[in-house]
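With one protein chain withheld, the remaining protein chains of the complex are depicted in position.
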Amino acid sequence: MNRYLKLVHWEIMRFWKLLAALAIVTIVLQCVGIIYETQRYTSQVEDQVQMNNSTITAFVQQNGKLSFSEALERAGLSFFASIALCIGGLALYVFFIWYKEWFGKNMFIYRLLMIPTARRNIYFAKLTAILLFVLSLVALQLVLLPLENGLYLLVGGDVLFKSSSIVDLIAGNRILMFLIPPTFADFVIYYGFGAIVVLIAFTAVLLERSYKLRGVLAAILYLPAVAVFMMIPFLIPGNVTETYLYPAESFGIEIALGVIVTAFTVWLGLHLITKKVTV
Amino acid sequence: MIEVKSIRKKYGRKAVLKDVSFTAEKGQITCLIGINGVGKSTVLKAIMGLTPVTDGTILIDGKPLSSRVYEHITFIPDAISMPPGMTVDGCIQFMKDYYVSWNPKRAAELAGFFKLSGSDRVGELSKGNAAKLNLLLGLALDVDYVLMDEPFSGIDMFSREQIASVFTSHLIEDRGVIITTHEINDIEHLIDKVILLENGLVRREFDTETVRQEEGKSVMDVMREVYNG
Partner (left out) sequence: MKKYWLSIGLSVFIAASIGTYYIGAATRELPEYRMQTVEGDGKEASHLFLEGSVSRDKMIDQIKIGDGGTAYESRMSTIGKMFDSEYADRNPELAGLIKDHKGFMRGKKSYNGFYKDERQLVYAVTKSDGKTSDDGLHRYSLAVSALDLKSGKEKQFKAAMLGKQRYASMYVIDVQSGEDGIKVLVQLDKKPEVYKNGNYRFESELHVLTVNMDKEGISDDQTIGADSGADSGKMERYSVPYGGGIELASPSSYALVYKTVVKIAKDQDGNEMEQQVGSEIFAYDYANGKLTPILAGSGSDSGVYRSLAGNAMITMAMKGNALSIGKLELAKNKESLQFEIPMSLKNITIDNTQFFIYQSKLYMYVHAGADHEILVVSLTDGKVLYQGKATVDGTADEQKERLTGLNVYGFYFAS
């Protein structure tokens, strides 16, 4: 347990600078996007008011104030580009977190594999690290939203703009509701599912590192194999899911299949890193 | 005692090691000799569990390799295996964190002997200093067996002398050492046992002292015999 935690800490120390960079880019892109949007909206309103020979007060009376939630929808690109960048960066790192150990002549993988600890700790430490990185960016976003709400009002003023409840904002936004699901139970399920996907990627990497070209082939086939396996209830002739099973039963079967896939993926990954990986 | 029994290793279709067997005793320096690419590094990596073997068994003190055994056997690869951004102190701290058998006093002693500065970064070290650090990270562990892969390759002469002097010191004394090299000039006088590898097989396994006394041959003589004859 101790060595596992030390390995997690080690992974964090290796990546924290990049993580901080992603965080800073996120903060800057989002804040700039919000400031820009308030200026843009304000000048649009002023133009319209001038054109119609009206007043801002009348405009607000007719159209209401722009809520933070609506402004984010309008700001669209810059806001969500930051999230896309983080997701892309972390997705790459899921693979890189392993491949970096083989880089250069100074292959750190030697050190890792020779540490007097069960090799599964390396596997789980890398998984834990990835999860921590993902969650830290999610946590950052949760802290940013209320701060950005404040910034929004600070920069735009409260004549044309109003606040939003963060919970409702997230629920009404296509991308945020996916990253931050409505209940904590959902959160565990979504990110648990994400962890399984990461584990499948890990196993693919280890297949390649253990069997080279044949491993790549196996890795490429693994994902469709998992997909087919998960779809077994739907592939059984007779359309069983429609004509025989109750929804709760189909759901239970899918959960069981998912558990099997997870268990097998983890077992395979551990087996590879303990016995098959080649330096 | 390290026992290597009939190990076989294939890379794809090609069998690098066909049937390799030998033993290495504690308190002796065993040298694996062979041309480049014959599989010397592979043998060491196989003993360390860094490469799985297709066939055969490897026992260390009668037991197969497990993660606990890494407190009793260490491997010094031919290049330093620490990230280039790490400092010498950082490397030492790393070893201290993970190995119970790490001996900080000996580490300090070796750092002084090799004149390595704690704040130097791994990526900035000269080849000679990098090799010395590598050696430090292996020898400062209180392990029974030390495996070294080409400890002298590409190192300047003075560093080589320094490294060679380590072999005669208390740092190596009671341990079992297996080194690979294709140049034996610097340490021929130190080697206790020689294993000649060719084409994936052990061509000859012999005790240097015995051969010198009984046949009057040096290690180089035997090598010429085996490889040319």
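Letters are used for the chains, namely A and B, taken in the order the chains are written, and counting of residues starts over at 1 for each.
FYI, a contact is a pair of C-beta atoms (placed from the backbone, for glycine too) under 8 Å apart; a residue touches a chain by one contact, two chains touch by 3 or more.
Here the structure is a predicted model, which means the values were calculated and not measured.
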| item | value |
| --- | --- |
| Contact set of the excluded chain (shown chains only) | A |
| Sole residue of A:Leu169, A:Val205 or A:Val266 that reaches the chain not shown, by the stated touch rule | A:Leu169 |
| Listed residues A:Ile12, A:Val32 or A:Ile196, member touching the removed chain | A:Ile12 |
| Contact set of chain A toward the excluded chain (per top definition) | 8-9, 12-13, 16, 67, 69-70, 73, 132, 135-136, 138-140, 142-143, 164-169, 171-173, 180-187, 189, 242-248, 251 |
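Note that only the chains that are shown with their structure count from here on.
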| item | value |
| --- | --- |
| Whole-Å separation of chain centres (CA-atom averages), chain A against chain B | 45 |
| In the complex with chain A, residue positions of chain B that touch it | 12, 45, 48-52, 67-71, 74-75, 77, 79-84, 94, 97-100, 122 |
| Contacting residues of chain A [partner chain B, same complex] | 3, 6, 10, 14, 104-111, 113-119, 210, 212, 275-279 |
